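With one protein chain held back, the other chains of the complex are shown just where they sit.
Showing chain A:
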Amino acid sequence: MSVRIWLLLMLLAAPLTGLAQGFAGLGSRAEGFALPSPDRVLQFPADHGAHPAFRIEWWYLTANMTGPDGTPYGLQWTLFRSALAPEDGQGWGAPQLWMGHAAVTTPTAHHVTERLARGGIGQAGVTAAPFAAWIDDWSLTGPDFDHLRLTASGPDFAYDVNLQARGPLVLHGQNGYSVKSAQGQASHYYSQPAFALSGTLRLAEGEVKVTGSAWLDREWSSQPLAQDQTGWDWFSLSFDSGDKLMGFVLRGADDYTSATWIGADGTVTSFKDGAFEARPLTWHNVAGRSVPVGWQVRLPIRGVDVTLRAVNPDAWMATSVPYWEGPVTLTGSHDGVGYLEMTGYGE
């Protein structure tokens, strides 16, 4: 899922409101960071924790849910780690910075909030066992990685849900060594795509009991990627059949696509550029930009030809660097739900 590396770098490279474009200083401090290696065998639970020697890392969770009356809801919880230097440490001067994004999407509303924190004073961090990832009062914790409790809060929403893994971890690429470009840039990358979710959303209209499924991505790397692309469209789809599809399009002079098929039986298949296709169908104006919120997505090799519709076309992430991220419903060759992330649609 290379796009998310770019997302992070874009977030950190762009001038944050009232903050520093100094995050861009990252580029000049690349020396000394650890590099992903194909020989590395991921070790659990240790690798659920943070890897401060690498420059960037995230714990990225999205969920499709329904309320008691069948209303669809979406949820996002992301913890980014960004190291200014490849070392851990205590105190204010420690170079590990953290950023959290949390959102809840309903058919009529989209609630977003963001947190920034220092690692060295304990305001944010991740420990592997027992597992705990936190920033401020937000947390993803549990006795192990299969049983987690997720919380977050903003001025106008909060949530508290339980997650139970319904399948094994999925290691992407070569045993979790995921090559990202022809130049050989790579990341360590694994997912838990099959959490069963139940819990409570706290919204202005009151508390809502929800159930659904969640997808958690874990990825860390140190290498910035080439940035000739203007943006990307990323899809994670859960079909009613139990199969799952992750795919993305990097928009540029030549579009570049990639996809991973996760069968209901747990088998994982990667597809190279061109196998996956995505075409905008309907556009929507949000935050002064025109964004495609309806899509035709195809993976002919698996007989997939579905139409995506945003649960809420206004799922705009008004964070330091804004982007669109929200739940979608699918119809066509397969029925199901999914999450859509789109960046690089200018004003």
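Heads up, the rule we're going with is that a contact is a pair of C-beta atoms (placed from the backbone, for glycine too) under 8 Å apart; a residue touches a chain by one contact, two chains touch by 3 or more; residues count from 1.
The rule is simple: contacts and distances are computed from a predicted model.
**Student:** Could you check which of "Transketolase C-terminal domain-containing protein", "ABC transporter permease", "Acyl carrier protein" or "Membrane protein" matches the UniProt name for the chain that's left out?
**Tutor:** For the chain not displayed, UniProt's protein name is "ABC transporter permease".
**Student:** Just one of A:Thr71, A:Thr127 or A:Ser153 touches the chain that is missing; which is it?
**Tutor:** The one listed residue touching the chain not shown is A:Ser153.
**Student:** Who touches the missing chain here, A:Phe33, A:Trp77 or A:Trp134?
**Tutor:** Of the listed residues, the one touching the omitted chain is A:Trp134.
**Student:** Consider the whole complex, including the chain that is not shown, and state which of A:Arg40, A:Arg118 or A:Arg289 touches that chain.
**Tutor:** Answering carefully, the residue with contact to the hidden chain is A:Arg118.
**Student:** Which chain A residues touch the hidden chain?
**Tutor:** Answer for chain A: residues 15, 17-23, 25-26, 29, 84-85, 91-93, 95, 97, 113, 116-118, 121-123, 134, 136-137, 153-158, 202 touch the chain left out.
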